Every structure is written in structure tokens, then in C-alpha cells.
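For this view, one protein chain was removed and the others were kept in their places.
A and B label the chains in the order they appear, each numbered from 1.
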Amino acid sequence: MFKKLTSSEGGRGLLLISPPFFYALLLMAFPLGAIILFSFWTQNFMDVDTTFTLNNYRTIIEQPIYGALLQRSLFVSGTVTLVTVVLAFPIAYFVSFHVRSDRKALWLFLITIPFWTSYLIRVFLWKVILGYNGVINTGLLNIGLIDEPLTFILYNVNAVIITLAHAFAPFAILPIFVALEKIDRSLLEASQDLGENKVMTFFRVTLPLAMPGVVAAVLIVFIPTIGDYVTPELMGGAGGKLIANMIQTQFLALNNAPLGAALAVVAMLSVTAISLVFVLLNRRWLRGRS
Amino acid sequence: MTALITLKGVNKYYGDYHALRDIDLTINAGEFFSLLGPSGCGKTTLLRTIAGLEDVSGGVVMIGGKDMAGVSANLRPTNMVFQSYAIFPHLSVAENVAFGLRRRSDLSKDDKARMVEDALSMVGLSGYGKRASHALSGGQRQRVALARALILKPKVLLLDEPLSALDKKMREQMQVELIRLQRHVGITFILVTHDQEEALVMSDRIAVMFEGEIGQLADPETLYRRPNSRRVAEFIGKMNFLSADVLALGDMIEVDVAGLGRVSVQAEQAPMALHKGAAVAGVRPETLAILFDGETTDRKLVDGVVDEVVYYGDMTYYDVRVAGIDQPLNIAMKNLIGRPVLEVGVATKVVWDERSLVLLA
Partner (left out) sequence: MSLRVYAIAYLIFLYAPIALLPIFAFNDARIIAFPLSGFTTDWFAALMTNTSLHTAVKNSLFIAVMTAILSTLLGICAARAGAMYRFPVKAGIMGFIMLPLVLPEIIVAVSLLVVVVQIFDMGLSHWTIIAAHVLICTPFCIAILNGAFQNLDPSMEEAAMDLGESRFSAFRLVTLPLVMPGIISSMLIAFTISLDEFIIAFFLSGVSPTMPVYIWGLMRFPAQLPVVMALGTILVALSILLLTIAELLRRRGMARAGVKDKGGFL
């Protein structure tokens, strides 16, 4: 059997791919299945009651707090995604089209460096920047633009959005950059040769061809942000808590893992559904144009 | 001549794709053999099954009388020059050439160094040993690949489109060098190429392949003069195809050729089995001629009108319309002293000879 596997190209490929595949199966697919199963059970003090029930989901629907949290989470993730991608596109465009090719690696390196430094500390430093005695308030007070420190920039949803947009910047820039790099530059010359000006060339050629990168950027920002609880915990204050904080609370503080599991499932499903709708709409839009 | 490589009923499938179909082939010791065909015809696959880089799905590959089934590439008496040359970029030129000697514990370090230097001088790269391999030009890389393969004194050297990455001048120079090298070392060379001219220039024998099958196996002259099928004739050189009607078979074949008339030709001018009735007569452009003013001939003549003129410098190619043929006849003329280049529309006479015809079914 082994001999047969190693003797053909397909067999060798499958043999080689199987360790990472089974690892992902065992540590991702299987636990995800487990959590779905778990969400249909109930917590009974220290034990778990394994009778199938929809009670957890009923609780989520009936108690307004969960719906509100989910809504706020999706709103925050959506806004963060929009802000991050819109801010990132010009950077990716700049590096791809206006930076000399031997300097591109350096720019990408500069962009990715902050992303690799301690996330917790970065979040905390945003608190220092946005806080009551923070950099912005001190600066604005000193130059006399304001008389009192601004309070709307910390401990609310705005602060969460700014911090997350910062944290996910490289995730948005890199896929867009890769898509822009793949564009054959003679296509742009062809468009101008055929009578379009630079702006219209951008909208009719560059942007549609960069769309796969933008879609990847949107997904890679939108999906993980729903799972972040560090930023809302540190930056959000009372009104800025999100669904991930609730999941964390259910699991670790309230010891109601099945309800936490159900919340995680609902969050995952909402994110997946929104992502699918986004991808489908995008595809239809691209096809409609061509 | 002794058979060195024998293939019997070799088949190769990639999934549903039938890459090699029942290949039977014998390649002799000391021969310069070419596998020629369009891309995707299976020639590289066939070469790789001989090297052991590709398993056969069925059939037998024998080298030097030994069945190679289950013998992996590293244990076969074959070495290969890859299309990309596959020069190891992290090793110097000398380290590349010495790569295959690593397991030869019977050789001292000095022996190996001497062998490397000999191999390099054989391919005209004396003193290049210390160079970094990624700084070499295309032609030099190819020489390193040759030295690296030949140093192991294989029974067979396999060359996978070795000249395709070189420019035209370099290619022609390397063709001559490869022939010289093959005569010098006396090893069997098997060359894969899609370039018919390259195959004709270099080979003792050529197998022309189409769609996983060998269409014709012959020496270059036979292949050119007596192609055994229309697709071989089309693939190698240019040929005019005229519809013909076979009237009688025998030692001499009676045939009525469209536009040229009724002639009788030698039986060997029909390399494939013929039946009475419809057939095709092929004639090479250079075996036809235009009769210029003041020239005479005792050959046969047919009237025509110049339809197209393509001037190549040393040659001029004419398309000449002849009554009774749909396609104009393509005729190659050397631009000798005093010969004008005719203009389109000029009436002319075409010289032809039935001995240059080849009859195909």
C-alpha cells in the first residue's frame, strides 16, 4: 500500500499533504464539530447535560442583550473592515505603482513590522494616545484647540474601531498589493491607447482587476475581527463590549460553556453568511460589468 | 550494431490521458538518436521513462539487456541534460560537475578533481571550475550540464530539448559541438527536439512521434525523401500535396497526378501501402524549378502563372498556379547569378520530374 502510494506522483503528493491535512482536520474541523454539538447541550452546575436541546439558541433569541451584542459586533467589524480597506487601498496602490521595484520589499517590510509587535501592548498604547491625559488630548490642550480633554475618543465603540483598524492594516494591504502587482502594466497602456484617461483607466481596468485582492482583504479583516475581545475589553468601556467578550465571559467567568458555544456558533454563522453574500454580490457585479 | 535500449509495448497513462501508446523501439549502441515531434506528442515522456524519472504504465524498458522495471533513476546507466539544465545554483561549477561522484568512494579527491577538469575541458570550459554557477550564460550552463552528465560515463546520454533555450547562432554552434562530442565519447545520445532541422542535422536515426505513437523511424534522408505519411511529410520540411489517381500497381506504379498528368513511378516511391484509386502525390519545393528565359531542360514542363513571391535573400519561394490544381505549387529557387526575381502575374514554365514524387495514401 505504502509502496503503491509512493510510486505515483499523485500518491506522493497525497502522502506529503496528509500530515498538515490531518492536523487541520483533528485540531480545527473536529473541534468545530464538537462546539456545534456542545451548543445543543446544557450546563448543569459542574456537569454537562447531553440531552439534545435548542434552549441555548432560544435564550440567545429571547434575551435582547445577545442580539444587541451581535448587532454591535457586526457593525464594528463591518466598519473596521470598511475603514481598513479604504485606507489600505491607496497604500497598496502607492507601493505597487509608484515605488521603485527594488524598494518595494523595504516598504512592505516597514508596513508589516508594527503588526508583529506585541498586540496587547499596542492596544494598550492606543489607550495612552486616546486617553483623558493621552497624547491627543495633551497635544490639543497645549496648542489651545480645546479647553477640556475630549472624552468621546476613549471607552466607546470609536476607540475600538480605531484600534482594530490599526491592528489589521497589514492584513488589508498585502492581498491588495499582491493583486495589483499581478496586473500586466501593458493593459493600462492599452486602455490609454484606446482613449481612456488615467482616472477612467483606473476605474475600468485597475480596480476590476484588483477586486480579488480587495475581496480577500475584506474577508481577512472582517472574519477575525468578530473574534477579538482584547480591544473591546481594554478600549470599549461599558458600552463598547462585543460578542467575543460575552463568549469569553460565558466560558471562563460564568462557566456556561454550552451557551458560549451557541454564541460562538451564531457569531460564526452570521460572519460566514455575510461573507458569502459579499462574495456573491461582488462576483455578480464583476460579471455584470464584463 | 548492437541494440542498447529496447522498448517493448511501452504505454503511459496520466489519468485518462494516454501519453504513450504501445511504443516498440530499439536504439543501438553508439547511435545519435532523435525523438522528434510537435509539443505534447510524448517525446519527453518517452525520454523520461528511459531515464527512470517516469514509470511506465505497461510494457518493458531494457537497457543493455537488463529489464529496468523497478530500477529508479539513480541506479540506471543513463544521465540526462535537462531542458532547464537544472544547474544547482548553490554549488560552484566544479561542485556541479562532481555532483554524481559523491558516492564513488573508490576515487581519491585528486582523482575526482582531475576528472572534473577533464570533463570541463571536454566541453570547452577549462578553468571555469571555481565560478559560481548562477553567473553563467545559457551556453555555458548547457556545457556544465553536459560535463556533469558525461563525467559519470553513462551508457546513454539523454538530452531534453537542450538547445531550445539558446539563440539561433549559439544553437547552430552547439549542434556542431554536440555531434563532435558524441563521436569523441562514443556514447549513445538520445535527443528530444521539436525542431526538424536540428534532428536532421544531428541524428543517425530519427523517430517522428505524434500523439504518443511513433509515426516513422528512419535515417534523416529517408525521412525527408520518403516520408511514410502525410503528417510526417507536413512536419518535416515543406511539401506540395497533389491529388492523384493510382491506375496500376506493381514494380512500377501508374498514376495520374492532378496538374502534372499521367506518369509511372518506382514502387519504392510509395512508402506506405497503396490501393488503386484516390491517393496523394507529394513533391518538395526544391525538386521543382522555374524555367527562366534562356534556360533549357530535358525534363518535363508544365505551364503556370506566378501567384506569390517571397524573397529570402539566398532563395526565392514562388507560388505558381497550374491548371488542374487547387493550391498553387510552392517552388524554391536559388538566387543564382543572372536569375531575376519574377513578379506576380508573370506566365512561366515549371520544371518537374516524376522521380521526385512520393505517393501517399
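FYI, contacts are C-beta pairs under 8 Å (C-beta built on N, C-alpha and C of every residue); 3 or more make two chains touch, one makes a residue touch a chain.
Note that the coordinates shown come from a computational prediction; the quantities given were computed from them, not determined experimentally.
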{"item": "Missing chain: touched chains present in the view", "value": "A, B"}
{"item": "Absent-chain contact - pick from A:I111, A:L164 or A:A210", "value": "A:I111"}
{"item": "Sites on chain A contacted by the missing partner chain, in the whole complex", "value": "9-14, 16-21, 23-25, 27-32, 34-35, 38, 48, 87, 90-91, 93-95, 98, 101-102, 104-105, 107-114, 116-122, 124-126, 128-129, 131-135, 138, 166, 169, 174-175, 177-178, 181, 219-220, 223-230, 234, 244, 247-248, 251-252, 257, 260-261, 264, 267-268, 271"}
{"item": "Hidden partner interface residues of chain B, rising order", "value": "51-53, 72-75, 78-80, 82-84, 86, 88-90, 99-100, 102-103, 134, 148-149, 152"}
